[in-house]
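Below is one structure, written out as C-alpha cells; the observations come after it.
Omission of a single protein chain aside, the complex is shown with its protein chains in their original locations.
Presenting chain A:
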Amino acid sequence: MDASEEPLPPVIYTMENKPIVTCAGDQNLFTSVYPTLSQQLPREPMEWRRSYGRAPKMIHLESNFVQFKEELLPKEGNKALLTFPFLHIYWTECCDTEVYKATVKDDLTKWQNVLKAHSSVDWLIVIVENDAKKKNKTNILPRTSIVDKIRNDFCNKQSDRCVVLSDPLKDSSRTQESWNAFLTKLRTLLLMSFTKNLGKFEDDMRTLREKRTEPGWSFCEYFMVQEELAFVFEMLQQFEDALVQYDELDALFSQYVVNFGAGDGANWLTFFCQPVKSWNGLILRKPIDMEKRESIQRREATLLDLRSYLFSRQCTLLLFLQRPWEVAQRALELLHNCVQELKLLEVSVPPGALDCWVFLSCLEVLQRIEGCCDRAQIDSNIAHTVGLWSYATEKLKSLGYLCGLVSEKGPNSEDLNRTVDLLAGLGAERPETANTAQSPYKKLKEALSSVEAFEKHYLDLSHATIEMYTSIGRIRSAKFVGKDLAEFYMRKKAPQKAEIYLQGALKNYLAEGWALPITHTRKQLAECQKHLGQIENYLQTSSLLASDHLLTAEERKHFCQQILDFASQPPDSPGHKIVLPMHSFAQLRDLHFDPSNAVVHVGGVLCVEITMYSQMPVPVHVEQIVVNVHFSIEKNSYRKTAEWLTKHKTSNGIINFPPETAPFPVSQNSLPALELYEMFERSPSDNSLNTTGIICRNVHMLLRRQESNSSLEMPSGVALEEGAHVLRCSHVTLEPGANQITFRTQAKEPGTYTLRQLCASVGSVWFVLPHIYPIVQYDVYSQEPQLHVEPLADSLLAGIPQKVKFTVTTGHYTIKNGDSLQLSNAEAMLILCQAESRAVVYSNTREQSSEAALRIQSSDKVTSISLPVAPAYHVIEFELEVLSLPSAPALGGESDMLGMAEPHRKHKDKQRTGRCMVTTDHKVSIDCPWSIYSTVIALTFSVPFRTTHTLLSSGTRKYVQVCVQNLSELDFQLSDSYLVDTGDSTDLQLVPLNTQSQQPIYSKQSVFFVWELKWTEDPPPSLHCRFSVGFSPACEEQLSISLKPYAYEFKVENFFTLYNVKAEIFPPSGMEYCRTGSLCSLEVLITRLSDLLEVDKDEALTESDEHFSTKLMYEVVDNSSNWAVCGKSCGVISMPVAARATHRVHMEVMPLFAGYLPLPDVRLFKYLPHHSAHSSQLDADSWIENDSLSVDKHGDDQPDSSSLKSRGSVHSACSSEHKGLPMPRLQALPAGQVFNSSSGTQVLVIPSQDDHILEVSVT
C-alpha cells in the first residue's frame, strides 16, 4: 500500500490533544472518509462506565487519527499516555477475492503481527463497500464473502472487530445507517480501550506510589506519571478527574512536608530545600508552564516552582470548570501553605523575598480571575477575593517597612541594597505580561522604586481592601486594615489622618468588649492625640490608660504622670478648666449618710461619707472634691415627717453604686431595667390632684445613643454644673484603691437635697461624674411639736387602771423648765398619779438621751404634768394610768325582757351580736405649752362584761339567774355578788344560792349567779333588781385603789305562775307500752294555780255571775317529729279564773319512732278577741266565717285548725290584722306565768311487732 509519508506529529501539550487512533491499510480511502469521520465522531455522547465504582459519565469522543507506524506502539514500561495509541484501525476497500488473497491478507497479517508483538488488542478492521466498484466488477464474489473471509482469517471469536461501512460518501439512508453503526462501534471500542488502558495505567501508577518509602523513589518522577493521567482526563474533557490527580499530588506533597517537619524526612525532599533564589510569583496565564514542568522533570524545581506549577494547573482546570472563586480561595490557602512549608523545611529565604512572591502571586491570581469574569460577577464575589487583596496589602506594607519606604527620611543605603536584591530575585518580566500596563511585576517594581510610589500603591491597595471589606460587612477586618493604615500614617507623621482609623477601630473594640485590642489601640490613639495637640482628648485617653490593668505598672504610671504634669502647669488662662469624665480616674463605690436615714432637722449636722475607688496607679493629690447638690422644696410635706423618712430609707443608710462596666460592652440586652415611678402633683391649697404621670428615673442610662458610646473618649459631653449648694472636701490625697471621704454640712433650709455631680479637681483638670446614680437624696425638715396619746394595749378596759402612752415630739420647740401639759379632767375618767412614773427623752435617732421623774399635780378640774427639759427635735415619752369609772350601766334589761318572752331564740341572737364589748368614750382636752389651742384626745374604753338575766320557775317557786360573760382577754376575780330589789316590795326576799364569795372568771367565759325569790303576801307584778359584783384583774395581787363594783339593773315582770300544764301519754287500752304506728292518747291537763290577780285583768277576761274566765289557746307541737298529732292540734279553751280550775284536753298521737321519746310541747297562748266598735256586737268567732282556711267555723268553744299545716297561718292571722278584717290576737303568756310540769318527761315506745320493713334511705 502506498502510504503517504506523513510526518509523526510531535506531542504538544495543549488543549488540542486528542486520543490517538492509528490508521493502517488504504490511506487514500481513509483520507476520503476522514472529514466525515472527524466531524461525526464527537457528535453523539457515549456513556463511559468506569472501574472502581466511579460514576459513569457521558463523554464526547474525539480522536487524532494518525498513520500507523510500528514506532507508535509503546514499548514495555512506557509511561507516556498522551502518545499512547488507543485504537488501531485497518481500512480496506477490497471486494475482490483475488486482490484480497494477493495483497490485503498479507498486509493485514503483517499489521496483526505487529500489534500482537506489542500485545495490543485494540484494533478494528473496516471494510468500505462501494456500489460503483461493485458495478465495475460484475464477476466478483458477493461482498459478504470478503467480510466473511476477513472475519474468518483474523477475528477468531471477535466478529465485531470487523465492520462494514457502506457507501460512506453517499447521501442515503443506508449510508447513514451504516455510519451510525460504525461510529457506535468505534466509540465503544475506544471507551473499552480507555477503560482497559487507563485502568492498567492507574494500577501501575499506584504500584509506583506504594514504592514511595523505598530509598530511590522520586516524587518528581511520580509527579510526571500521575500528571500523564491528568493530561489524559483533560484530553477527554474530564477536568474534574484531571483536577483530582493534581489534588492528590498536592496532598501527597503536603503530607511529605508535614512528615518532614515531624522528623520523618524523605531523601528526595531535601532537594526542595534549596535556598530560594527566584520569587517571581505564580504564572497563571499559560495553560501549562512548560519551563517549570521541565524543571520538575529534570528534578531541578524548587519548592516554590513545584507549588507554582501545581497551582497553575489546578487554576487552569478550575477555570475550565467555571470555578474562579475556588481559585481565589485555594490561592490564599496555597500562599499561606507555602510560607509555612518553607518555614517547616527551614529553607533559607532572603528577607522580603517571600513577601514579593506572595504579593506578586496575589495580584496574579486576582488579575487572572478578573480576566475571565465580568465586573458584576467580581463585585458580587468580593468575599472570595478580598482575602487576597488584604494579603497583598499586608505584604506590600511589610516590604515597605523592610525597604525603608515608610520612614520619614526615606530609605538608607542598606535599604536600597536590600531593594536591589529583592528586585534581582524577580528576574525579568515574563513575555506574556510584558505588554500589560498593570502587571503585578510592574506594580511591585514601581512600588519599591520610591517613597512616593510606594505610598500611592500602598494607599490604593489599603483603601480598596477597606472598601471591599466594608461593602461585604466585614467591619472588623476593615478596621484591622485601617489600623495598619493608621500605623503607616503615624510613621509618616500624619497623625490627623491616623486618628479617624484609630477611633473607628477603638469604637468597634469597645462595642464588643475586647480588652486587649482596646488597650493597644488606646495607646496608639494617645500617641496620635499627643501629636495632634488635642489636650483634653489626650488627657482623657491617658486617664483611661492609667487605669488600665492590662498595662504594666510603668506604663500606667507614665500616663498618670502625663496628667499630673499637665495639671501642675499653670493654665493658659486663669480659671480655665479641663473637664474629664471621672470613671477612668476614680469610681464612686458607695455612699452613706450619718444619720443613716439621711434626714436631718434644720440646724442639724449631716455627714456624707463616700468611698472613692481611685484607678490611678499612684497616689494623687486632689485639691478639692465637690458634690453639687440640687435643692428642691418638696411639695408633699408629709415626706418630711420623721416617721415617713425612717420608714422609707435603707436601714443601714449605705447606697452602693454599680461599678462602671466600661471597658466591657454594654450589650443591647443588658441595659438596665426601666425604673418607673408614679408621680402625683397636688395643688398646694386644697391637696387636689393636679397632674399625674410616670417618670423614668434612669433615662440617662437608657437613652444613651449607642453610637455615642465612643464619647467616653470625648470629654466634651461632660458639663460642669454650677450650683449654690455644694458639699466640699479640700486637699485629699487619693491612694490607689478605696478611699473614704467625708463631707460635713449643717442643714439650713428644709427641703430635699439631691446629690447631682461629683467633681475632683487636680490643678486645672477636673474629673467629673456627671450623674450620681442611683439617685441620692437627703432631707432637711422642720417639724411642728406634736403630742400623741395612745393606749398601750389594743383597747382600754373600763373599770380597771389602764396605761396610756404620751409621746411628745418636740419638733422645733425646745421644752423649757416649767413647761407642762394641762389635762382637763373628764368626769368619769380618773388619772391615777403614781409617784414612780418617769419620762424618757429620746433624741431624733431614737437614742435615749435622758430620763426624768414626772411631776403630776392634780386638782379638781385639771391635771398638770410638768415635762422634762428637752431640746428641739427630741421625743419625750411617758406613761400614765387612767381609770374609766363604770358609768350608770346601760340598761340591758329591755332586750332581756324580750328575751324572756322567747328565751331560746333570743339567746341565739345575743350570741351573734354580743361579740364586741360595749364602749364608752372619754374626751380629754390637753393644753400644750407650744400652742394656744387645746388638743382634744378621745380615749375609748370597753366594758369587759356583758350580763344577762333569766327567770326560772319550778312550780310556783321562782329563781333569778344572772349570767356574767367576760368578753375581754383578761381573767378577772369576781367577788361580793349582790342582788337587791330596788323596788319597795317589803315582803320580797332574794335568797342567794351562790356558794363562793370569790370566783374567777376567765377570758371569754361566763359565770352564773342564782337567787330564789320568796314572798309571803301576794307577789308584786314586777320586780326591779340591781345586780352588782366586785371585780379585779386576776393577775394583779394588789391594786393601789379600790375599784368600783360592776353593776347591772334589770326588771322582771309577771313572774308569778298562773297555769300548770301537764301532759301525759297513755298506751292504747289493753297495751302495756306505746307502739310505733299505733294511736296513743295524749292527755293535757291545764290547771289554774291562783285566783284572780292583777295581771289577769285584760281583754280576754270575761265575767259572768261573779265567775271570771279567760280564753286560752293551747297548741301541741312536736318539733322533733317524733309524734304525729292526729286530728286537731290546737284549740281555744275558756279557762275559769280560779285556783285549781282545771281543763283537760284529750287528743290522739301516734309515735313515729321507737325508744324513749320526749313528749310533744304544749304551748299556751292568751286568746285576745279583737276589740273594736263595729264588731263588738258580733260573736267573737263569727268573723271567722270569712276565713275558713284559718279557723274551723263550727268550733264554737274550741275552734280547731283543721290540720297541722294551717298552724302557721293561725299564728299570722292571730298576731296581726289580716286584710283589714278584725282578727283575734294571740299573746304568748310570759314564761314565768306557765309552768310545764311534764317537761323533760319521756315515754317508752316499743317497735310494732310486724314492723319488718326497714327503710333505708341513702343520700
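To be clear about the criterion, contacts are C-beta pairs under 8 Å (C-beta built on N, C-alpha and C of every residue); 3 or more make two chains touch, one makes a residue touch a chain; residues count from 1.
By definition in this document, contacts and distances are computed from a predicted model.
Asker: Tell me the UniProt name of the left-out chain, picking from "Trafficking protein particle complex subunit 2-like protein", "Rab5 GDP/GTP exchange factor", "Ras-related protein RHN1" or "Essential protein Yae1 N-terminal domain-containing protein".
Answerer: Of the names offered in "Trafficking protein particle complex subunit 2-like protein", "Rab5 GDP/GTP exchange factor", "Ras-related protein RHN1" or "Essential protein Yae1 N-terminal domain-containing protein", the absent chain's UniProt record gives "Trafficking protein particle complex subunit 2-like protein".
Asker: With the full complex in mind, choose from A:Pro45, A:Gly371, A:Gly473 or A:Pro659 the residue touching the hidden chain.
Answerer: A:Gly473
Asker: Quick one: say which of A:Pro42, A:Pro74, A:Gly513 or A:Pro1158 touches the chain that got left out.
Answerer: A:Gly513
Asker: In the complete complex, the non-displayed chain touches which residues of chain A?
Answerer: Those residues of chain A that touch the unshown chain are 333, 336, 383, 469, 472-477, 480, 509, 512-517, 520, 664-665, 667-670.
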